[in-house]
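Here the structure comes first, spelled out in structure tokens, and everything after it is commentary.
Shown here: the complex without one of its protein chains, the others still in place.
All chains are identified by letter, namely A, B and C, in their written order; residue positions are counted from 1 within each chain.
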Amino acid sequence: MARMTMVQAINDALRVAMRRDPRVVVMGEDVGVNGGVFRATDGLYKEFGPDRVIDTPLAEAGIIGTAIGMAVNGLRPVAEIQFDGFLAPAHEHVVNHLARIRWRSRGRFTAPVVIRIPSFGGIRALEHHSESIEAWYMNNPGLKIVVPSTAYDAKGLLLAAIEDPDPVLFLEPKRLYRAFREEVPEDYYTVPIGKARVAREGRDVSLFTYGAMVHVALEAAEKAAQEGIDVEVIDLRSLMPLDVEAIVASVQKTGRVVVLNEAPRTAGAAAEIIALINDKALLYLEAPVVRVTGFDVPMPYLLNEDLYLPDAERVLEAIREVRSY
Amino acid sequence: MARMTMVQAINDALRVAMRRDPRVVVMGEDVGVNGGVFRATDGLYKEFGPDRVIDTPLAEAGIIGTAIGMAVNGLRPVAEIQFDGFLAPAHEHVVNHLARIRWRSRGRFTAPVVIRIPSFGGIRALEHHSESIEAWYMNNPGLKIVVPSTAYDAKGLLLAAIEDPDPVLFLEPKRLYRAFREEVPEDYYTVPIGKARVAREGRDVSLFTYGAMVHVALEAAEKAAQEGIDVEVIDLRSLMPLDVEAIVASVQKTGRVVVLNEAPRTAGAAAEIIALINDKALLYLEAPVVRVTGFDVPMPYLLNEDLYLPDAERVLEAIREVRSY
Amino acid sequence: MATREEELLAPYLQVRSVLGADGTPVGPEPDLTPDQLREIYRWMVFLRVHDQRLLTLQRQGRLGTFAPFSGQEACQVGSAYLLEPKDWIFPTYRDHGAMMVHGLPEVNVIRYFMGDEWGSRAPDGVNVFPISIPIATQLNHAVGCAWASKIKGEDAVAVGYVGDGGTSEGDFHEALNFASVFNVPAIIFVQNNRYAISVPLHRQMKSRSIAQRALAYDIPGVRVDGQDVLAVLSVFREAIDRARSGGGPTLIEALTYRYGPHTTSDDPKRYRSQEELEEWQARDPIERMRRYLVAKGLWTEKEDEDLWNWAREQVAAAVAEAEAMGRPDPAGIFDYVYAELPWHLREQKEKLLAELARRQGEVKRHG
Partner (left out) sequence: MATREEELLAPYLQVRSVLGADGTPVGPEPDLTPDQLREIYRWMVFLRVHDQRLLTLQRQGRLGTFAPFSGQEACQVGSAYLLEPKDWIFPTYRDHGAMMVHGLPEVNVIRYFMGDEWGSRAPDGVNVFPISIPIATQLNHAVGCAWASKIKGEDAVAVGYVGDGGTSEGDFHEALNFASVFNVPAIIFVQNNRYAISVPLHRQMKSRSIAQRALAYDIPGVRVDGQDVLAVLSVFREAIDRARSGGGPTLIEALTYRYGPHTTSDDPKRYRSQEELEEWQARDPIERMRRYLVAKGLWTEKEDEDLWNWAREQVAAAVAEAEAMGRPDPAGIFDYVYAELPWHLREQKEKLLAELARRQGEVKRHG
């Protein structure tokens, strides 16, 4: 065990995976000599050389497109897209190919590519560096979508993603990269994709969330506890597939639900969770679900970023609302 | 008045708009000499010439990117993307620019581009020619999203889109292009964006849908009527913004809701409508909302297309379910 | 200045040929055995028959939208004939000729155009990637595939197919640039048939050739008569040798023409003339190769008749086989989305199968 930040845990996962499986290659803009703009790939170039840690030209369609070709021909590419907003140029390869190669070829070809993306807001970056892009892909079958919220999970989920036979979008909450240190095993382990984690048990209100918002949720839950409200925080960890059992079990227990994420409100992941509760557990609800999300505006530049991002106060408001309904 | 198919009504709208406003230009692959692969731009090249009806190179990012530049510099481009699946290469321009130019420049620059796209399934086409792409954009503020279901609306909504100061994704259900003829006024008129249409009044069940599924819904409603169930069919017409008043009013009336669309199930427009009902009208519900959607699979090739697309039978099942709950 | 530049561009404008319009050699003939020459010819005839038959099937409502390649047989055969099984091809919707030459059974092609995903499933060991409908994307896949060969220390080559129109897509540029920077064993093969649906080449680009775009990447670019199978094959031999021996990528532009519509949804009369079509038909790749073989004493009229009959029988048998397969298993639309069915797809699959059973019941009750 070692105490690691999340970005160190990710770096460690990549190293462990590359040592273990010669098919794993890391590719992307500035991932080699520079070790990635967040240093997620630091040291890998030195250890594994330019054939396995590849500084690519500045072309995201080229990165994801060639990664698909590599994966089809037996490699296990872990492609980094430098920031969330820059997956957009590769969107065609993601939705029209990556997600469909197994399906289209009835299993003859597969493209087990992992796309790692520093994602979401909270670091006061320039425009397009703070986006929530999961909704582009949740309605698009064939991809798995994973968002870790702890260093331990980041490593275990990334290793699970790399060994997964299907393509995985691995959205790393960049705001958490250096937010804390945790005990992380130095050897190989996986955290299963598709299983939520109970980040805090509680009886009164279920709070479903993921990524950096897990920590906001926990903060709000602590405050709520002081008001006598016992909040259960569920870290979804995987948005595709969603862990329906964990969601339903918690709704059955509490009957009151807050869904929290930082994407714009309309038609985001939060809407799907509400729809899922409608499908599977509506009768257990004792109040309408409350959505706490970003606003339906582009992520503001940094002076207004705080206005946009849900904070513990806003979440606490929602907890009170759903509790006192 | 003349009897027109939907594609004729669209063609007519373009002609009327171009005659009325010299800033309107039509551009895209095969829209000129060929009149568009569906003939939506037939005759325009002849009437308006190559400077206003532009056959572009085969490059969607180029089409949408240059349309943005044109719009910023005072034109009103109506860009055709040949099929739904081919907006993907232009995704970056849509989400990172088109949707944000007004916002980013605090109103100094605007990009009133209309993107017309023959959309959705039902014509037994090749892969990527039958996609539902609205979910890529509903979580992405700054765009309006319009889907007509009648020839009258197609013309009126398209004219409204062209005069709208904001960018509009205009998703044309290609399956309806020649499915019927209707009376359509030959002169200029608009149908407001953001207002739903009651396609059929009813007391027992509300059915929210859009596009080609409106006709499937109406067919199911007729069948339901024979079983004594009076279904209200609401044609949403605009997915962004949604007509919350029309949705809430109908839910208040019936208390029972089916949401129907042909996109994959998870995190599609249907989920947002359920979430909206949760937000605004949950207490009126007498049963969980039933979602009728496509499956969470890529749109199958043509021999399996019918398995995928909701039909009246499947919708009727849902009506019965929500009614007898 | 313009003339000097033209002179300098000449290598990218000159068109490599082996056969003249009448089939007599005008350039160095590739080193091929008589059996190979005959096999090449046989492939072209087979593809022509296949293509015409599928066009008819489509008109009869037995296929979905179909993209014919008649006129482009020399490109289809010349590009794939020399590949080894370990090599890969990444085709467009108009390259089912090359796909078959590289080992895809004809029945797959027919099932594909009937609308069955199974058609995209190459048999194990056949390195034929599924058709890519999104234009030019497959070039990046080809480059990635070739790159993987290189990284793994293998010498397999990958061919990416694209049309003249497809060269306008950003993917064309990104693929060529990656291929150039990483010096991968990829061949980018442009069938310049002068139209992207209705858009003629001069509206697609202002450059004088597609081959000259190689200059932007400092990689070899060649232009070849795409109606001359031996010429196509010759430039491919060079490109394959170069790729296999570590020499990196090649851009090949073949000048060709599709006789038929873009797809069965298209009406080419709206944008091109009958005369133009006839000019191209006068340089038919099959006829030229036939004359060449006859002149060489390698082919007789009788053999020719037999060949066309054989081809018709082959195609008829494949059509019968494809049609006998019936409808695809409905479960297939769920089973390959992921390696394992997640809960929501399991639910959806069960629901559909129950619905189908119920409906079939209904039908039975009615019948």
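To be clear about the criterion, a contact is a pair of C-beta atoms (placed from the backbone, for glycine too) under 8 Å apart; a residue touches a chain by one contact, two chains touch by 3 or more.
Just so we're clear, the structure is a prediction, and the values are computed from it rather than from any experiment.
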Quiz item: For the chain that does not appear here, which of the shown chains does it touch in the whole complex?
Solution: A, B, C
Self-check item: Option touching the unshown chain, where B:Arg102, B:His128 or B:His215 are the choices
Solution: B:Arg102
Quiz item: Residues on subunit B that touch the omitted chain in the whole complex?
Solution: 25, 51-52, 56-57, 59, 61-62, 64-75, 89, 92-93, 96-97, 101-110, 141-142, 144, 164-166, 194, 240-242, 244-245
Exercise. Could you list which residues of subunit C touch the chain missing from the display?
Key: 5, 8-9, 11, 168-174, 177, 180-181, 183, 203-208, 212-213, 215-219
Practice problem: Could you please point out the subunit A residues that touch the chain left off the display? | Solution: 29-30, 32-35, 37, 55, 57-62, 85-86, 88-89, 124-129, 265-266, 295-298, 300-305, 307-308, 313-314, 317
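Keep in mind that, in the parts below, only the chains that are shown with their structure count from here on.
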Quiz item: Using the mean of all protein Cα atoms as the middle point, what chain has its own Cα mean nearest that point?
Solution: B
Quiz item: For subunit A and subunit B, what's the span in angstrom between their mean Cα positions?
Solution: 31
Quiz item: In whole angstrom, how far does the Cα centroid of subunit A sit from the Cα centroid of subunit C?
Solution: 40
Practice problem: Just give me the whole-number Å value for how far the CA centre of subunit B lies from that of subunit C. | Solution: 35
Exercise. Find every residue in subunit B that makes contact with two or more other chains and list them.
Key: 61, 85, 88-89, 127-128, 266, 296-298
Exercise. Going through subunit C residue by residue, note those that touch at least 2 other chains and give them in order.
Key: 117, 133-134, 170-171, 332, 337, 344-345
